[in-house]
Every structure is written in C-alpha cells, then in structure tokens.
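In this view, the complex is presented without one of its protein chains, the others remaining in place.
Up next, subunit A:
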C-alpha cells in the first residue's frame, strides 16, 4: 500500500493570476506588523533577557509582574544616548502582550499593534497556566521560512524522521491545503498508517496501524505554526511551534506541546521529541540555507507531495510583495485572531 496523493485540495483563496515565477529567496523576507511570541512566559523575570527579531534587538523583563519589551537594556543603557527606532515609534518600548504562556512582542509600526490580531490558539490556556514539561526551546540552523517549510513538508517526515514519527506507508493519505492572504492551512488525513514508534514504545499504543488527522495552521507574517495532530488509536498532540526569525540564517522555536491529556510517560517524553527531530532537520536545513541566499537560475523541482510547500512559498511571496509596496494592513480575508477550533478539527 502506498500513500495517496493530495488530490482533494480545498481552495478558499482566490485563484492567483498567472505570472512568471522567480526563485524562492526566503532569506530576504522581513515581514512586519505582526505579533511574535518571543519567549515562554516562564522564562521571563526581573532580569532582562535578550531576543532578536530579524536584526532588531528586544530586551524583555518584568516589572511588578508585567512584561516589558524594549529595544534597550534597562541597566546597561543608563546615562547613554539611546538610538531608538521606528519599531518603537521613538519610545524605546515595544507593544507587548502576555497570552497562552508566551510573551508576544510587536514587530512593525507600533501604532498598528492590536491584541485582536494575536493568533487564536484554542488548545492553550489564555492565562498560560500549563505545566513546564510541555515547553521546550529548540534552535534551527536555517532562516525561519525554511524552517516553516520544513514543518509543512510531509514527505521529509516520512523519510528523515521515520524512526520517530513513522514511515509513509498507509492505506490512504489525503492532503488538503487552504489559505488566506495571511495563513496557510494543511490538513493531512491518513488511514491505517504504521503506528508512530514513539506512540508504540512510550505511548502504550499496541495496535499495528493507526489513523491520524494532522492540521497545521501557519500564520505567514509571524511564522507561528499551530499544529493539531490526532491519532486514533492514540492521543491528540496539539502543539505550537513559533519560528522566531533570528536574522537571516537561524531561527528559534519556543515550543509548547500540550500533552497534558495524554498518559505518562508519553506526556513527558513527547515535548522532548524535538531534541531528536531537530538535529535531523538541522542536518539538512543547515546546508540548505546558504543555497537560498540569492535567486538561482535553476528553480526547485517539486513533486505533487510538495503542494502545501509550494502554496506556502507562493503566499509568502505575495505577502512580501504587498509589504514591499508599502501595504502592511491585513487583508479582508485575514482574521488572525479568529477561532480556529473547527479548522483544527478539535470539535470533531
């Protein structure tokens, strides 16, 4: 039995106009006016920590329990003339919100910051009250867009991570892609796939095969990837993987796997799976990164299994073009904060 291709595409976006495609150069994308989850809430205390979004410095700390995000270090910069940027409107302080166990900082025009544009993450408590074992930090040796592309890419998981996630052999395998001007959503529905090794050996799932439905919802500006895989027999493993663009060559991912509903020891082990998967991914994305610095005359070749990825590339290009033209407002089809419980399949 072999996987079945993604033949049933659902298209909620408008049909794109035909035009000559150039090469994909994700390293140069610097998308603005969005909320980035820059840190797990639990990592923030009175002592300032440093984060970087593209090339912009973010210093984060708490005052009276409330998060502060600034483009200067509160202690080191005393008495110095500060060079404040347009990202803080000259105030030195970024708009900041704490939600879902993360500190969200605004990147872009501070006047456009609106908490209503925060992504909706239905499987995380708004107050961030979630056990520490669900949260981990991993680093990817590639620009954030390549890291997201790696996540949306299906066949590499079957091949590169087969020993962890399982191979690509199944009775049927249907991939659907939906998109708006600000998001791409990939849904994969697999019937009778070999049970993922981690679920077999740690999760106690003794069946030989399992069905699963995995929804990945990507916010293009912020690289926030909201994933909801459901395994039957097995468990739901909802997770948030936000790829923070730390310059053109690296990305940071403060991950949350909400495995609180799964049995032990699976609930403790699963959030740590990235420590196995991430080196495997880094072994390929690291050398890949330098080959996307500049447009190549030879465009990438795609199989039909790459449709989610090619759609992601196209939507990113469209968004980058709009921003390059000075259009930073969210399109009428984009509601970053809309309830996505149904989209993720949580209500089924």
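Basically, a contact is a pair of C-beta atoms (placed from the backbone, for glycine too) under 8 Å apart; a residue touches a chain by one contact, two chains touch by 3 or more; residues count from 1.
Rule of thumb we're sticking to: contacts and distances are computed from a predicted model.
A single chain of the complex does not appear, and UniProt lists its protein name as "Rieske iron-sulfur protein", one of "Sporulation protein YqfC", "Stress responsive A/B Barrel Domain", "Rieske iron-sulfur protein" or "Thiol reductant ABC exporter subunit CydD". For the options A:127, A:300 or A:339, the residue in contact with the chain missing from this view is A:300.
The chain that is not drawn here is touched, among residues A:141, A:158, A:236 or A:254, by A:158.
Only one residue from A:109, A:164 or A:288 touches the chain missing from this view: A:288. Where subunit A meets the chain that is not shown, the touching residues are 2-3, 5, 153, 155-156, 158-160, 168, 173, 283-284, 287-288, 291-292, 296, 298, 300-303, 305.
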